[in-house]
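Report on the structure given below.
A single protein chain has been omitted from the complex, and every remaining protein chain is retained in its original position.
Entry: subunit A
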Amino acid sequence: MDERIERDFLAAAPAVDFCALRLVGETSEQLTVRQNVAEPPRLSIDGGAMVTLIERGGLGYAATSDLSPAGLRDALERARRYAQLGGGRSVVDYSGIAMPRPQGRYASTVHDDIGGLSLADRYALLTDVSRATKVDARIVDWDASLWHTRSEQRYLTADGARAEQHFDYLVSSISATAHADGQTQSRSSAGRYNGFCQQGGLQVLDHAHFRDDGARVADEALQLLAAPNCPSGRMDVLLMPDQMMLQIHESIGHPLELDRILGDERNFAGTSFVTSEMFGSYRYGSPLLDVTFDPDRAEQFASYAFDDDGSPAQREYIIRAGLLLRPLGGAISQARAGLPGVANSRACSWNRPPIDRMANLNIEPGEAALQDMIASIELGVMMRTNSSWSIDDSRNKFQFGCEYGRMIRDGQLAEVVKNPNYRGISATFWRSLAMVGDRTTFEVMGTPFCGKGEPAQVIRVGHASPACKFVDVDVFGGEA
């Protein structure tokens, strides 16, 4: 069918400055077993196309789930109408931008396709994990879930470019809520928003220790029930990868997205404290901070060969030794800003146009062993797993909370604490990075739920990080 659609598009594409078709077909299955009871499966087959058309300086898009020849012709006409409306009154002369002409193919590396397990077997696995999570009468709610998506995407231009990409995404999650004596505490395997998400097959579950992690999750929820609140004061924090991914995402990723810097997002997602002049000279963090845009890590959630404007993706240092080098901006933003960027012009599906998204954004491992990091802290908190996040619209003043804290006193791990929170300012926080964990502390994680854009889009991003130590941070706990 896709070949027929390609032929129809090529036959109908008008003679304009640029015309492209992005076809997306996605099948997904979401399974949850809650309190040992299977919830009905949620299955989806989604397909549609987005036409991109540039004519006389204007840019128009049209999306349709009608992939018939008439549906495609209609989409082309609608996109052309908008391109014509935008000619001479757009933020840039789109006809002057050299749009990429990709050629190539990408496919996720899949070992042990999850389809090798029958639906009944997938439910049986989830039921086993659910049962293992109910370790105590005080566990009052618990669930285990799997979410598999297969996405097939084709991008072609009217003048012969063609790229094809196949993705297999797998997301697993376990959560447990403990309650006693008026107190409630929840714990999850990697955050309520699915930190264990990768490309691949059943190997993704091995990475997440999915089959045997339920008891640990529930036990830590019970520990939190008995724990005191995190103390308040200035102290060191040791952030583990499932909190670091949020820290990277909110206070490096978003402020460096070039469309925010160019102002596109100011009416909704916000602006950035970073300005175009800072690239190449601004000290974003301590000399220990190395940040990469890395689309090449096979298992990571947002790896790909081409972005959704067709730019070939390659690994780039965004920050090296603390120095800010380049923004996260795709071909159109690069042309508008006159800055180098990366291949991160991405759309969540066929019904939304590409915008600058962070994709895989990672902190490179350092040299510190976890034990040495703990030993170096006289008073501090080790924090795991994000539970709360809030940051201003310039991506500067932030406050983040975690599910699980552990005091560090005189270089030793001490008592568990609940409701650990910390706050800071991006522009200075990364300069307090004092130690970066080695490869043994490094985890490849991500989230399926990064929201941004007008119209809004939720997209997959990947974040890999070692454990990191920050000094002199404003820490506090809860009231309860």
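Here are a few things to note about the model shown:
Operating definition for what follows: a contact is a pair of C-beta atoms (placed from the backbone, for glycine too) under 8 Å apart; a residue touches a chain by one contact, two chains touch by 3 or more; residues count from 1.
Just so it is clear, contacts and distances are computed from a predicted model.
This complex has a chain not shown, and the name its UniProt record holds, of "Peptidoglycan-associated lipoprotein", "Fumarate reductase iron-sulfur subunit", "Cytochrome bc1 complex cytochrome b subunit" or "TldE/PmbA family protein", is "TldE/PmbA family protein".
The residue touching the chain not shown here, chosen from A:140, A:161 or A:226, is A:140.
For the chain left out of this panel, the touching residue among A:214, A:285, A:353 or A:446 is A:353.
Within the set A:186, A:426 or A:441, the residue that contacts the chain not displayed is A:186.
For subunit A, the list of residues touching the undisplayed chain reads 37-48, 58-68, 71, 75, 78-79, 81-82, 85-86, 89-91, 118-120, 123, 127, 140-141, 177, 179, 182-184, 186, 262-264, 266-268, 270-271, 349, 351-353, 355, 388-394, 397, 399, 401, 419, 421, 423, 425, 451, 454-458, 474, 478-480.
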